[in-house]
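A protein chain is absent from this complex, but the other protein chains hold their places.
Going in written order, the chains are labelled A, B, C, D, E, F, G, H and I, and every chain counts its residues from 1.
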Amino acid sequence: MPDSQLLEFFDSPSETTFIIEHVNEEFTSVCPKTGHPDFGTITVRYEPAAVCVELKSLKMYFQSFRNEGIFYEAVTNRIREDLATTMSPVWMQVITDWKGRGGIRSRIIAEHGEVPARF
Amino acid sequence: MPDSQLLEFFDSPSETTFIIEHVNEEFTSVCPKTGHPDFGTITVRYEPAAVCVELKSLKMYFQSFRNEGIFYEAVTNRIREDLATTMSPVWMQVITDWKGRGGIRSRIIAEHGEVPARF
Amino acid sequence: MPDSQLLEFFDSPSETTFIIEHVNEEFTSVCPKTGHPDFGTITVRYEPAAVCVELKSLKMYFQSFRNEGIFYEAVTNRIREDLATTMSPVWMQVITDWKGRGGIRSRIIAEHGEVPARF
Amino acid sequence: MPDSQLLEFFDSPSETTFIIEHVNEEFTSVCPKTGHPDFGTITVRYEPAAVCVELKSLKMYFQSFRNEGIFYEAVTNRIREDLATTMSPVWMQVITDWKGRGGIRSRIIAEHGEVPARF
Amino acid sequence: MPDSQLLEFFDSPSETTFIIEHVNEEFTSVCPKTGHPDFGTITVRYEPAAVCVELKSLKMYFQSFRNEGIFYEAVTNRIREDLATTMSPVWMQVITDWKGRGGIRSRIIAEHGEVPARF
Amino acid sequence: MPDSQLLEFFDSPSETTFIIEHVNEEFTSVCPKTGHPDFGTITVRYEPAAVCVELKSLKMYFQSFRNEGIFYEAVTNRIREDLATTMSPVWMQVITDWKGRGGIRSRIIAEHGEVPARF
Amino acid sequence: MPDSQLLEFFDSPSETTFIIEHVNEEFTSVCPKTGHPDFGTITVRYEPAAVCVELKSLKMYFQSFRNEGIFYEAVTNRIREDLATTMSPVWMQVITDWKGRGGIRSRIIAEHGEVPARF
Amino acid sequence: MPDSQLLEFFDSPSETTFIIEHVNEEFTSVCPKTGHPDFGTITVRYEPAAVCVELKSLKMYFQSFRNEGIFYEAVTNRIREDLATTMSPVWMQVITDWKGRGGIRSRIIAEHGEVPARF
Amino acid sequence: MPDSQLLEFFDSPSETTFIIEHVNEEFTSVCPKTGHPDFGTITVRYEPAAVCVELKSLKMYFQSFRNEGIFYEAVTNRIREDLATTMSPVWMQVITDWKGRGGIRSRIIAEHGEVPARF
Partner (left out) sequence: MPDSQLLEFFDSPSETTFIIEHVNEEFTSVCPKTGHPDFGTITVRYEPAAVCVELKSLKMYFQSFRNEGIFYEAVTNRIREDLATTMSPVWMQVITDWKGRGGIRSRIIAEHGEVPARF
């Protein structure tokens, strides 16, 4: 079950602005309609305010979706909310890319704050 | 025969802005001039207002073009109209990429509303 | 409906051995179980004996599967039989590559006569 | 000899703005200096005003350059002028990409009207 | 829990020799040592004797490993044994490709019967 | 018009066996049936006996097919014959790869003498 | 131990604005938490003011991180600070791309001054 | 020795704005420090004012750097100056991409005039 | 310092023949001549007799070369000997691929026992 309490944070190592991007190519959850597993890639991109998410805790958080029945759109918005609430970044972008189902593959993009135009 | 009544919708899971993209690499219709099949990839990208299109119904809708005689430009505009009319998205972009005919391959881009500059 | 009478042939232009390969990346038929369309690539490779298959007739023959409900394995064996019976090649290899269904993509290889080891 | 009279047009199927792109990867003309053939890819991208160019007539028009001695820059500007004059599009972009000569490959970009910044 | 009783079969559609290959790019199981998920691609290649494995049942069989703690080598040999025992193919090859762990990615190849040299 | 008298040769620079491969990615001829141009890549691979073909003369020879109406199979066999007759190589392989026509792309392989198994 | 005194500089060869980018695909440091080595690619992009960094000294500087226990974010900010302090460029961008750990790969982007929008 | 007198020009074939790009993937000069050869790709992109550079003369000009001992930054600025001085283009961009040295590969970008933002 | 005592083993999970391949893309050692780091990919492919090498111990063994001054050829033969001696596989192949030095990249292949022809 998705669990944002798994997330841990550390203080940003710089007072100058910088951007962090983590790409998890091994995400899996379950389609609540068919019960079949979904496979996707999750990209989290953000500008830290005070804290950064610790990498191993992020991995454990992603793994907590493994047997959860949840739609693409809900996964994406859930990750944005969990991370934005706990980290309060200057801005954040969550992109999920899902392997094809019935010949159709999907991408969902959710954002928090003012994402720079180039992304 | 293309049939927009096949389309089903569900309520958007978030009040925060987000973007959805579906890519169907298995689209086929028929050239009305030669009777030969056309093969293409259809990309639908949109920002939902109140509702999102349900994935399986979208697939059935795309399949309803299978034996329809219809030009590239008409397919593209038809999909834009059917989806924009039934979903009323904030904005929508429909891109169709067609396999080569006589050494020429084509792409058609149709838009509804104010598509962000980065797309 | 698959129709081998669409196939036309012309005399081989050389008495010296040579090999011909045609790759059709735009093949579609229908799954007899689900009614959903299947999409694949068909490769036909052969050493002609007396005749070669005419390219446009081969295309029409492939198009005759468009609305036929037929499994991957049956398509592959059907094409091998139709072409081997009508052309009597020295040898022939039919390879079909099918787009993923439920996360699984498939390839079927059927052969007629003594296919050289390097293929 | 390049012949713009080969071009045919049809009425735009939509009053809403849309964009059409045709890519011909099989263009050839002749270098007027060396007499050797040149090979290139021609991309035509435009927003139709009242009419669209018919695909087969565009192919015949491109083929009319086959034995013409003409420089890269002149081919590109000639195509822009012929198409812009006969179609009066809202805007048009013609890009030609030429295979290497003496280790140098070239691209020419010619535009008509106000091409959107993203292209 | 891996369950070979999920597998279903159908009669081979041809008495002539042919080869079938299924590639599942969405396989996941669990590392029995660390408890972390493993992700891999499973390729099953075989020459049917009397029966072929039904595609959807194969998918369900692969999904039954989802929460099983099992090593790469054991997964590979287990799949070979389950399929070889239930189908008795002329020959079979099972190849598993695993995403990197600690910078090392792995492939396991298990075979049953006399696999032709070209594979 | 294809003209083998354009071909020039030079003495092999070594008495030890070696292999030469020339790949022309800019070949064009004309389809005798439709009058439309065909585009292909020609690979000539051989072990010289006494002489090698001079590169510029080979280019001029290939250009002599530019406006010739000739089928794929005939081009391939013609090149094999012209080169084998004039050079008498130990062995030779001519491979032609043709861009798609009606969704089907083709490859023809013609050989002279005993081509080593690895090719 | 990272040592910015290894860096050497030479006078910019032009008074006109220009941009320099160095990409080091062979960077390695050590994870301070696990003691395992990290591998990454470092991109440094800048517009020189008065001086440019000498390439071999940059290589030696990068090598000085080899056995240092340091996090991704700290490496990136450290390189930005060392180079910005010693070179005072008009602007600078440091991008680090790290190979996957536990299925997650990361990129960090740190900037100094006003980086042009296109980068 | 780099020699800008090798450059020849021809009148621009159009009064309408257009853009020309030449990419030379076969550039070589010599490192003045080590005496070892450097290998790079030179891209010249410009909007002609009154004249365009002739392709073969550009090739001869590039070849004149073959045995010159000269740094990356100096090559790039030298080419910009030679071409900008002799052609007076509306704008020009010179990009040099250099193969790796000691695991680091480099790119230098020099510009003349107001280069459009999209490049 | 390379230390084969880091290697651990487990009993082969099958009495039927199978093949294991591990690819480490993050190998680094030091050139004994220049003192500069070398970066390479190590592929170990083998058919186990009684035991298989444990993956994490293999990783630790590879890491023990990190600060060792040792040539490409010696690394390759050392790994073959250490693994062959401790595991006594039916056969083993060790392939090392090294990033370019001075424009030259290298591969070393060392074998133990009778490696099947297809590898």
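As a working rule, contacts are C-beta pairs under 8 Å (C-beta built on N, C-alpha and C of every residue); 3 or more make two chains touch, one makes a residue touch a chain.
Remember, predicted model here, so these are calculated numbers, not experimental data.
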| item | value |
| --- | --- |
| Contacting the left-out chain in the complete assembly, out of I:Thr28, I:Gln63 or I:Thr76 | I:Thr76 |
| Hidden partner interface residues of chain H, rising order | 25-26, 28, 36-37, 39, 63, 66-67, 99 |
| Contact set of chain I toward the excluded chain (per top definition) | 71, 73-74, 76-77, 80, 100-112, 117-119 |
| Residues in chain F touching the chain absent from view | 12-14, 16-26, 52, 55-56, 58-59, 62, 117-118 |
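Just so we're on the same page, only the chains that are shown with their structure count from here on.
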| item | value |
| --- | --- |
| Chain pair among C-E, H-I or A-E whose interface repeats that of A-G, sharing over half of the contact pairs by residue number | C-E |
| Chain pair showing more contacts of the two, H-I and G-I | G-I |
| Separation of mean Cα positions, chain C and chain A [Å, integer] | 45 |
| Residues within chain B bordering two or more other chains | 25-26, 36, 39, 99-100, 102-103, 117-118 |
